[in-house]
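Only one protein chain is missing; all other protein chains are in place.
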Amino acid sequence: MSTATQVNIDAFRSETREWLEANCPQSMRSPVKTFKDYFWGGRNPTFHSEDQKLWFERMRDKGWTVPRWNKEYGGAGLSKSEYKVLKEEMAKIGARSPLFSFGIHMLGPALLGFGSEEQKLQYLPEIARGEMWWCQGYSEPGAGSDLAGLQTSAEDKGDHYLVNGQKVWTSYADYADKIFCLVRTDKNAPKHTGISFLLIDMKSEGVSTRPIKLISGSSPFCETFFDNVKVPKENLVGVENEGWNIAKYLLTHERSMIGNVAKMDKTLDEYAIESIGIEDSVLADPVNRIKTAQWLIDEAAFNFTLERALDEAKAGSPPGAKSSFFKYYGTEMNKRRYELMMSTGGFDNLVWGEEYEDGKTARDFCRTKANSIEGGTSEVQLNIISKHILGLPKK
Amino acid sequence: MSTATQVNIDAFRSETREWLEANCPQSMRSPVKTFKDYFWGGRNPTFHSEDQKLWFERMRDKGWTVPRWNKEYGGAGLSKSEYKVLKEEMAKIGARSPLFSFGIHMLGPALLGFGSEEQKLQYLPEIARGEMWWCQGYSEPGAGSDLAGLQTSAEDKGDHYLVNGQKVWTSYADYADKIFCLVRTDKNAPKHTGISFLLIDMKSEGVSTRPIKLISGSSPFCETFFDNVKVPKENLVGVENEGWNIAKYLLTHERSMIGNVAKMDKTLDEYAIESIGIEDSVLADPVNRIKTAQWLIDEAAFNFTLERALDEAKAGSPPGAKSSFFKYYGTEMNKRRYELMMSTGGFDNLVWGEEYEDGKTARDFCRTKANSIEGGTSEVQLNIISKHILGLPKK
Amino acid sequence: MALVLSEEQQMLKSSAKEFFNGNAPVSALRRLRDEKNADGYDKRVWEEMVQMGWSGLVFPEEYGGLQFGYTGLGQIMYESGKTLTASPLMSTVVLAGTVINEFGSSEQKQKYISDICEGKRLFAVAFEEKNIHSPHIANTKVVDNKLSGSKKFVLDGHIADVFLVTASSDSGLGVYVVDAKGAGVHVERHIMMDSRNASTVTFDNASVLDMIGLPGDGKTIIDRSLDIARICLSAEMLGSMEEAFSRTVAYLKERKQFGVSIGSFQSLQHRAAHMYCEIELCKSLVIKSLQAIDQNADNLAHLASMTKAKVGQITELVSNEAIQMYGGIGMTDDEEIGFFLKRARVSQQTLGDYNYHLDKYAVLNNY
Partner (left out) sequence: MALVLSEEQQMLKSSAKEFFNGNAPVSALRRLRDEKNADGYDKRVWEEMVQMGWSGLVFPEEYGGLQFGYTGLGQIMYESGKTLTASPLMSTVVLAGTVINEFGSSEQKQKYISDICEGKRLFAVAFEEKNIHSPHIANTKVVDNKLSGSKKFVLDGHIADVFLVTASSDSGLGVYVVDAKGAGVHVERHIMMDSRNASTVTFDNASVLDMIGLPGDGKTIIDRSLDIARICLSAEMLGSMEEAFSRTVAYLKERKQFGVSIGSFQSLQHRAAHMYCEIELCKSLVIKSLQAIDQNADNLAHLASMTKAKVGQITELVSNEAIQMYGGIGMTDDEEIGFFLKRARVSQQTLGDYNYHLDKYAVLNNY
């Protein structure tokens, strides 16, 4: 990095730090925990606190809900290094994301990569401003890992598509305004062709949803039904029958997001020491001690690997199928973490009351079991690694 | 068991105990360790000590090299419960097997199950009396787990077969007098048919062997080559082209033999305590401590399972594919045991001198790695369990 | 002793299976949960179990029991594990019943065991105070026949009529009988993730009605009784584990993906086959340990720790693999497999988890 750029970056850092200090309300500087800590935006947005609203609006006005998007799309057009500085400074004070949005993290990249300029200008700014709550419609009942086996059909009716079928695992479809879907536009084509990427308004006639209750007790997902739903043809993203490319692109993208092992309030050893106690200067449960140490070593090694992958990418090595590695290993580690927490936390962690907070660890534990299923199962990731990294043959 | 039988058994037990006490030389009452501790018999038998000879001859004369075989076959015709008593009483004083022999454990059962009466009378007594050293010729280079893919051919030449091909992993073929082989007698039949079970004299013209040096440093196996070897037709066991049934029967038999986790001089915890030491009343290596405890629990559970399988068999449940379970789990446990011993034994166990004894644990450790390969790999056993016990479908 | 069930035991097992399938399948637990049942168990089902003699199965005939042995009781636990049936069997019969039957006087047995056999009163044993299983710690004190202190994780404490409470006095640890409805006793019910119940019970100068054994016998009483209970709980866990496994194998055969049954994928086959093997080991430990109770074997503590450790470990493995192999469906509350996952974690923590017993086993062997 040249000295001149370094000066700019240093200036950007101190500006950012000052702005955050002045504008991020104190209550927005702790990790999100319950549903109420998230702001999702949407046509009829719900703020759970005045601070939440304030924080969102200030960030939105800076273009910092989507810092790297261009200004005409509602972003701030930050460079990679500026974006890194912003993330670092936010992390330093524990600032929350002002807006949680599948629009930003999933539809956004799809539109940026495959959408027309009209679509970008139409959809991206309202995503950036938190005015539209998008959900994702990929999976179908019975499809599971075989995503490309989807059956929801979109029939060409001249000026519109007629959509019929059913999606499952649509996150918050009962709250969302719109859904981006994979639909089959050619029934006679081979499995991976004949799929298109379509945007559908959830208010359209014929769309209905049913929440799915999970073993964790919460219902973040729905089944979503399409019964003769008319969708304008301009809602097609990319080329008809080539939607699978967009899906693959997004899956890789999603995988690398899921793969991060989330930071917790307490490290596992702190948690174990607090819950189990120290005897003769070692953790009183000698088996837990070993498992905890092993997990923490793996966590550090995993984080170094993320760091290394970024450094290698900077140095010009493409990440390739590595997102499958991160997805697989990161989700398996998160499951192991919660397995350990259930063991460390003892009787208190077994309680399961009416509210999420009353049974938080047990509920979160249950939730982690989905980590290695959603976004491509661990088995699918291992298949990908084996095929695309190791080059092992198909049968 | 009726009271009358119980009386007989008790009498048999005290007779046996007395006889063993009187006849088993002191030096034959410790576990076999080196090659010299084994007596293999054969046309030109090698005794490594006077006691070894004495012990063998006494046991042979009682018919106790093969206690359950009928007297006309060189055995003692013991009942199941008598045999159990004999084994228990031998174990009590640590008496060695007087004769190690693939003839007894592999060819014997094949002949008893599939041989003609003439063959039984011809071959079994000389096996029982240790007069013939047999080796096994199943595997072929490149076949591995795909045993039935064997290529060694036996062409029908009227009064004899003409055998050509190559076997591998033939145990002690360089010492053995004869070999029992799987050969292909019909090249056009499907893989599992067209195989026959043939007995071949190693002295025949055209037979040659080459020892295979293992990573453990020893050479218990050979490659064995057949170059236009003439084999009399009466040496066929069972029906021509149906040898695969004999092979399957013997593999199951072999598997259940291999599956036993051998008893050692010291239990793993004794070994660990001796080598690592106790600090503050626990093993000084806390990680080893956990692994040792886990292994010992698994060992006990495995032994209970062997016990249960025998009891269930007595109660009328057929063992079925369970031999695959024992083979898989027992060999994996043995590998784990030696892995632990290498860790527990420290620097001393890393030494590897010229002699077997000078590096015994390291050599035995290397040898255990074959446990889960020979007699059907662990993967093959898991395939069998999955198919025959769990009923999971083939692809 | 042969590691197989006798004909009578086999018959009992069959009746238990039929009973639980018919009267208390997994859907019954779901109903108890969803209707927020005040008892947390089905009284009618329990009454029928009492009528069949199961509450008195292991107790002497003179107190109204069937003297059938723990190997038999283990079969009932096993079958109730398959259906995840919630009942006072563990709290009243296995835990409290064992304490009284093994260490009580004949008057006490006459008084309490016969009530247990007849299903007249429910019992709970209160012996945990820390958040992690620690049965020898009691800050609860007895002074002048008054008991004060706080107990955690009292299984079925909310429905108990009588508490057996571990407490310290000048003589050491003892086991005391306290009226659950008496003055100074406060019970707070916690519904757990497996939809069963444990309570926090506080005693504030509660009257001691009776004492099991002598004031210093507590450790002996608790150690042996918990070992027996651990083995019985392991039998129940084995039932749950086997049921979860067989449902998973069935699902692997039925579920199709990429045009084939997912049970044809070799990596899943090998994982399933490995689980089969581990379950075989658990089965052997459970029957061996149950028989050891009935034979009054002197290595019961060893066997109990080996069994609870291994069964805990494999219950965890099997319940995790079940969810993973079911995939998304397994994550939904509509599907029953999740109930097995939740029950697995509670039973793991009950009476000492894998960690606790692996360590204890090493300690028992002096290393």
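When the chains are written out, they are named A, B and C in that same order, and each has its own residue count from 1.
Quick note on the criterion: a residue touches a chain if its C-beta (ideal position, glycine included) is under 8 Å from a C-beta of that chain, and two chains touch if they have at least 3 such contacts.
Here the structure is a predicted model, which means the values were calculated and not measured.
Asks: Thinking of the complex as a whole, which visible chains are touched by the chain that is not shown?
Replies: Checking the complete complex, the chain left out touches A, B, C.
Asks: Which of these, A:Asp156, A:Glu307 or A:Glu355, touches the one chain of the complex that we don't see?
Replies: A:Glu307
Asks: From the list B:Leu54, B:Leu121 or B:Ile212, pick the residue that touches the absent chain.
Replies: Residue touching the chain left out of view: B:Ile212.
Asks: Looking beyond the chains shown, say which of C:Arg30, C:Lys219 or C:His270 touches the absent one.
Replies: Here the residue in touch with the unshown chain is C:His270.
Asks: Going by the touch rule given at the top, which residues of subunit B touch the chain that is not shown?
Replies: Missing-chain contacts on subunit B: residues 139, 142-146, 149, 168-169, 212-215, 217, 275-276, 285-288, 291, 335, 339, 342-343, 345-348, 350-353, 359, 362, 365-366, 369-370, 372-374, 377-379, 382.
Asks: Could you please point out the subunit A residues that touch the chain left off the display?
Replies: 269, 272-273, 278, 281-283, 289-290, 292-294, 296-298, 300-302, 304-305, 307-308, 311-312, 314-315, 325, 328-329, 379, 381-383, 385-387, 389-395
Asks: Go through subunit C and note every residue touching the omitted chain.
Replies: Listed in rising order, the touching residues are 265-267, 269-270.
Simple rule for what comes next: only the chains that are shown with their structure count from here on.
Asks: Using CA atom averages as chain centres, what separation in Å is found between subunit B and subunit C?
Replies: For subunit B versus subunit C, the centre distance works out to 43 Å.
Asks: Express in whole angstrom the distance between the two chain centres, defined as the mean CA positions of subunit A and subunit B.
Replies: About 56 Å separates the centre of subunit A from that of subunit B.
Asks: Going through subunit B residue by residue, note those that touch at least 2 other chains and give them in order.
Replies: Each of 282, 289-290, 395 in subunit B touches at least two other chains.
Asks: Can you list every residue of subunit C that touches 2 or more other chains, as numbers and ranges?
Replies: Residues 265, 268, 358-359 of subunit C touch two or more partner chains.
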